[in-house]
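One protein chain is absent from this view; the other protein chains keep their places.
As written, the chain order gives the labels A, B and C, with residue 1 at the start of each chain.
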Amino acid sequence: MLRSLVSSVTTGPTSEWAGRILIANSGLISQQRGRRRTLTPVPWLPPVKENIPKTGVGMSQGTKNLLEQVIEKETLANSTFAHQSSQETSVTIGDIPETSRRVGLVVRKIGMLPQWTNEGTRILCTVLEVNENHVVSITSPEMWYKSSAVGKRKAFNRHGPMWRVTVGAGNDDPTKYTLAYRRQFAKAGIPTKEKLGCFLVTEDALPTAGQALDARHFGVGQYITATGKTIDWGFQGGMHRWGMRGQPTRRTTKSHRRIGSVGSVGDARIWPGKRMPGHMGYEWRTVSGLEIVRINVDKQVIYVKGSVPGDIGETLLLKDCLQEEKRLKSGPMPTWAPSLETIDEEQETEPEEGVVPKSLLFNEKFSPKLFRFTSPSIVFTDADAKKTAGRDKTKAKIAKVKK
Amino acid sequence: MNEARERILINLRQSVDPILRIFGHRSLPPPSLGFALDVSGSQPVQKSPITYGSVREMIDDFSIVFGVPKYRTSKPKKVTRKFSFTRLLQPLDNLVTCPTCSNIHPSDTICDSCYAKVHKLTSEIKKKMMQYNPYVGEKQDKEVYVKFKGEPKAPAEVVNGKRVLEMEDERPTWFKKLTLKK
Amino acid sequence: MFRPAAREVVRIPSRFFSCKSEPVRAATSKKQATKEEIAGLIPAFPEIYPDFLQSPVWNRRNALKEELERQDMLERRMNIDIPEFYVGSIVAVTSSDKNLGSKDHRFVGICIRREKEGLLHQFTLRNTIENIGVEVLYDLYNPTIKKIETLKLEKRLDSDLGYLVDALPEYSTFDFHMEPQAHPAGTPIPVNELKVKLKNPPWTRRWEISSCRGIEDTWTQATPWYKRKLHKTLVNDYEKYDLIANYRTSSTKEHEIYVQAQMQKFEKERHAAGLTRRRILKSAASYK
């Protein structure tokens, strides 16, 4: 009786979030009660692409080409229309109050590459591509509360009423998707999106539906939170999945990577939650407190210091970091808009001799501590050497004579 | 559920009784048929090696081992399991008709009746191609030109150093002149 | 921990093989521009510029990331002259270090390994100082490196001289004050067919089964214990015949032509802007 009660509690849809205890400190591998990987896909994912038998109908090559041209023109029209509509929205660069939450971006991890600081130390950065983000829909807390189970928990939480903003990324060929899926984009007047992501946004930072989001939504030097699915390792044993130590290679027969005993005799059963081999990875994980060191505006690419969950090519949700000392004090509210472009432009200094003219370079924003590859090699001064020479560890510590 | 148990009992009795007679020297009075009662009124454990008075006792002893259904499977579920193959098989939705021989085949494959003709002629040409005598030093080191019966001798520049294969029968109408794809 | 074939797998398709079986006959396409049409191409591009190749991991070959990385690499090559050197050439690197203050640190050694692609590219120099073997691993694009000189430009029989660790010290001792030997432009790169004699075993690796061509006869020196074990060792020399496994990790001609065209464009822009006269895309063997 007890077992069936326990399993029904944990497998119910509402409980899969409740049972989730995430301790995000470094070393401890925290274990989650209840189901870690929901079998039902996340609600905002597009439906599995049905195999619409394209060749079933005798479409000649000419018509197919015509169809592709029309789709391209439609995507162009939608994005220009969305771009213009986001011109008019009122956007200010102001300080962000404590309680407000801004919308985030849906990005794709495209790789990792090293950057160097001005002191010559190496930083391994993750490169994230912001691929044509548009706001798809905005639902008020009341509507969200009424319409969905997730809304019942998240719409009115301890941080106050939260609006749900869905952001789409990556224009895709509409013939791949069903009409029901495409309807939400037609309503917002934006091209069909491949990936969707949801964010909790407060009232004062609400964007408008169909608004284009830009990489400059986040500033350089700001801290962000990255949420995504971890790398899918498949079925893995206890040693790799939970870091168990396994058994010695010698003097044991057929058990070197086994998990060993699974409980004490007295229990006569195995406790629920026992760490065992099973599917590892491909679960939602959040890494917060990642610093942005560089933003390439032309290519809409963000360089983030450190690593993010997920494999290369996977999608991530980027939000502002909510940790107290790393919180964003001021930035574009509710989001970046082209109208801010004129303000950011530094005054145009006439290029002295030897400096690379702006036309040859990407339009990029650098963190002050980052080494720019256009400048010559780093040269240290004697002062740097003295600064680092701390106490000479070889000599004994002698008490200072108090005068 | 009970008729399943009865069937097991009958089968077991037919196979086990002769064995019992062989080594079961002392037959205990057969306990009452009520299965559940047996379990509650069990006698004190005998020290002597276990001998089964009757099949019934043997089944009672091993019944712990049998898996038993926990819940009663409903009628609709039973019927679906037995007769629902029509629903399990999905209809094929990518069938097309071949423009030349109007034979139906999946859209991502070629038409098999057309290919049968091609296959027959190809294997004939292959047979001809393979007829060379390697021991005399003949090798497959030249391109092949296929000449059918009743065709005029091919002009020199087409054949130029190719190996000509003489085919017995006519050139089929659907096999147009081979245009060299360059 | 071996990831289940995820090293090069993006997503395992639902059907076991992912070949779309459209029955359309494969169109025969013309050969692309042959080498002569694009002027200034270097045939030995993968050997001279290993850092500009794509990653052997199929999953990491992302065009946008490569383009951004290449932009940084070319900027860096405008500020420091990175000479042409191979595994087996003797190279001198002067770099600045925070703890040394304004003094420079210069290390001379034979390059025994060049690995990884893009900004991560690393090369290892080996030398014996006071008969202690020293191997220093440098990041090619580390901004603290001030100068790289090739003192002797030559190749060896192998692309990885890891066996110098077990070889006699005389093979990896090079004088710090050795003056550079200029390589006559236009002549092919010499290949030093030196066969190295190893010290007595125990070695760091089982050189007797490795396919290194630059080692003296290892079989006679190998210990009998390993010789007895040889028939049990998993010998998979047939893997070199797997054409497609090789194709998955090697670079393609189209990519090389594209990268060289990008480098030429970058070079032309910088020359036109009058910023520098340095040439990036150059090769000692085919120097015109």
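What we mean here is this: a residue touches a chain if its C-beta (ideal position, glycine included) is under 8 Å from a C-beta of that chain, and two chains touch if they have at least 3 such contacts.
Methods note: contacts and distances are computed from a predicted model.
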Chain not displayed: protein name in its UniProt record ("Large ribosomal subunit protein bL17m", "Exosome non-catalytic core component", "M-phase phosphoprotein 6" or "Mediator of RNA polymerase II transcription subunit 20"): "Large ribosomal subunit protein bL17m"
Contact list for the unshown chain, restricted to visible chains: A, B, C
Chain C residues touching the omitted chain (full complex): 5, 8-13, 16-21, 23, 25-32, 35, 43-44, 46-47, 154, 188-193, 236, 238-239, 241-245, 247-248, 250-254, 256
Residues of chain A (touch criterion as defined above) contacting the omitted chain: 57-63, 66-67, 69-70, 73-74, 76-77, 80-81, 84
Footprint left on chain B by the chain that the document does not show: 99-100, 105-106, 108-110, 112, 115, 118-119, 121-122, 125-126, 129, 134, 139-146, 165, 172, 174-175, 178, 180-181
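The rule is simple: only the chains that are shown with their structure count from here on.
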Chains most often in contact, by C-beta pairs: A-C
Greatest separation from chain B - chain, by CA centre: C
Inter-centroid spacing, chain C versus chain A (mean Cα positions, whole Å): 34
Whole-Å separation of chain centres (CA-atom averages), chain A against chain B: 48
Multi-partner residues of chain A (at least 2 other chains): 55
Contacts with two or more other chains, residues of chain B listed in rising order: 108
Touching residues on chain C, where the partner in the complex is chain A: 1, 3-4, 6, 10, 22, 59-60, 62, 64-65, 67-69, 71-72, 75-76, 78-80, 96-102, 118-120, 139, 141-146, 269-270, 273, 275
Chain C-facing residues of chain A, complex: 55, 110-111, 113-116, 119-120, 122, 127, 129, 231-234, 236, 240, 296, 299, 301, 311-313, 354, 356-357, 360, 362, 371, 373-386, 388-389
